[in-house]
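The complex appears here without one of its protein chains, the remainder shown in place.
After this line comes chain A, so read on.
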Amino acid sequence: MRIFDPHIHMTSRTTDDYEAMYAAGVRALVEPSFWLGQPRTSPAAFLDYFDALLGWEPHRAAQYGIAHHCAIALNPKEANDPRCVPVLDVLPRYLVKDSVVAVGEIGYDSQTPAEDTALAAQLQLAADHALPALVHTPHRDKLTGLRRTIDVVRESALRPDHVLLDHLNETTVAEARESGCWLGFSVYPDTKMDEERTVAVLKTYGTEKVLVNSAADWGRSDPLKTRRVGEAMLAAGFDEDDVDQVLWRNPVAFYGIGGRLRLDVTPPQGPHEGNSVLRGGE
């Protein structure tokens, strides 16, 4: 089973996770920019983070045979902090980089006017750079947030089929599908979706334009949830080609829109001493 995790925050994960992900079949991933748990206080804090997504994290991933790409953006939560908003001016510098395959994650958190502005501006940036956009749907007041998101996408210069609406669930999937956007489901141990509910959605709506991710981060989450969904799909009667479409071909098609995806990564020398990032002083 070859797996492309289209949404995972590896900055918050250990090398043990990379190793386990490779063993589970993960060969590629996209790490979208997001909130770090601790609020940032300046654009410079974003720049160090973006640089890590363009340097250190791909280096770490490559040692475990995993191709690392990223999406760059001002996240919805910090779009409300005037100290952070000026980072929007710097985004064009990052959106030209080879391993940046999307603008994201953008969207709504508390559905404020500041979030409206940041979302619209960043959809425009995606269109300007011929990149797709990863748009997260809010945790609170989700259906209203989805409708507002779709309205802003329709008013933007970005085609709906260059937009991935993420963190969908049973209450939002139908309207999201109608919009013509790609559909993302985040599978978590406790919140968001679980394996069985994801399979039920796939049975109802089919596998076309559907992506499944672990969205694993610093919270209670599991980077192997993509694999678990693949197994649950097979157990429920889907065939291997269906699983491959959802877990590999769909993310490759979506993130390939900008022509920057590179999936031929091989580890430089293999993991140092078999189990650690090359750090020295073992």
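Operating definition for what follows: contacts are C-beta pairs under 8 Å (C-beta built on N, C-alpha and C of every residue); 3 or more make two chains touch, one makes a residue touch a chain; residues count from 1.
Criterion: contacts and distances are computed from a predicted model.
Asks: UniProt names the one chain left off this complex as which of "Group 1 truncated hemoglobin", "Ferrous iron transport protein B", "Dihydroorotase" or "Sugar phosphate isomerase"?
Replies: Answer from the record: the omitted chain is "Sugar phosphate isomerase".
Asks: May I ask which residue of A:Arg2, A:Lys77 or A:Lys97 touches the chain that does not appear here?
Replies: Hidden-chain contact among the options goes to A:Lys97.
Asks: Using the touch definition from the top, which of A:Leu29, A:Ala102 or A:Leu125 touches the missing chain?
Replies: Of all options in A:Leu29, A:Ala102 or A:Leu125, contact with the hidden chain holds for A:Leu125.
Asks: With the missing chain put back, which residues of chain A would touch it? List them for me.
Replies: 54-56, 58-59, 74, 85-86, 88-93, 96-99, 114, 117-118, 121-122, 124-125, 128, 259-260, 262, 268-269, 272, 277-281
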